[in-house]
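All protein chains but one are shown in place.
Coming up: chain A.
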Amino acid sequence: MERRRAIYEKDLNLEATELRLGLPGLDESEKQSSTSNSAKNSKKRPLSEMDDNNSSCVTENEQQEYAPPAPKSGFNKIFFFNNFRAQVVGWPPVRSYRKNIVQAKKPESDTSLGMYLKVSMDGAPYLRKIDLKIYKSYPELLKALQNMFKCTIGVYSEREGYNGSDYAPTYEDKDGDWMLVGDVPWEMFINSCRRLRIMKGSEAKGLACL
């Protein structure tokens, strides 16, 4: 029990030298290294307590110990462990088709990245981007668009579209078709909208007549 604790304390000893992913057995001194989760897990003892206890328990067996290389400073530790798992071939032991499938699809609740879409306006020299996620309804969106492009979009009506205004907002949906903004419920719009285009009134009149 004592010996095990001593070995583990040596593990936590962060006297590690340079980063190394070489073969074991090449150089005894290079093998002194340690790994730990101490950086990540706040329940572990702080480093200063370690240093006192590490010295006298080194035995021959510990010299043989091979460990993945460890970083030097606190910050690098965390960064390194992110990469360590990604760099070590075949660890964790998950088959490659499982890695891909899972990483390709994160659950719908992951909203941290926002939903940025391109917005173009006829006649404007460059496009803009807006985050659809921050709007909860059509009026909010249209207000924001009017602000961004300094234009008037007017009021939506099912029958007339945006007739009577200079501009009409349209969007490209999943199927690649250009649709008038406002026809479908907001949730459905959010899920199918790929990009926005604010069309000039003259062209827009054509849409509204359909």
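Please note the rule applied: a contact is a pair of C-beta atoms (placed from the backbone, for glycine too) under 8 Å apart; a residue touches a chain by one contact, two chains touch by 3 or more; residues count from 1.
Operating definition for what follows: contacts and distances are computed from a predicted model.
Asks: Can you work out the missing subunit's protein name as recorded in UniProt? Choose among "Cell cycle control protein", "GDP-D-glucose phosphorylase 1", "Armadillo repeat-containing protein 8" or "Protein TRANSPORT INHIBITOR RESPONSE 1".
Replies: "Protein TRANSPORT INHIBITOR RESPONSE 1"
Asks: Residue by residue, what part of chain A touches the chain that was omitted?
Replies: Contacting residues on chain A, toward the hidden partner: 4-5, 7-8, 11, 23-26, 35-37, 40-41, 43-45, 61-62, 64-68, 78, 81-82, 85-86, 88-99, 101-103, 105-107, 109, 191.
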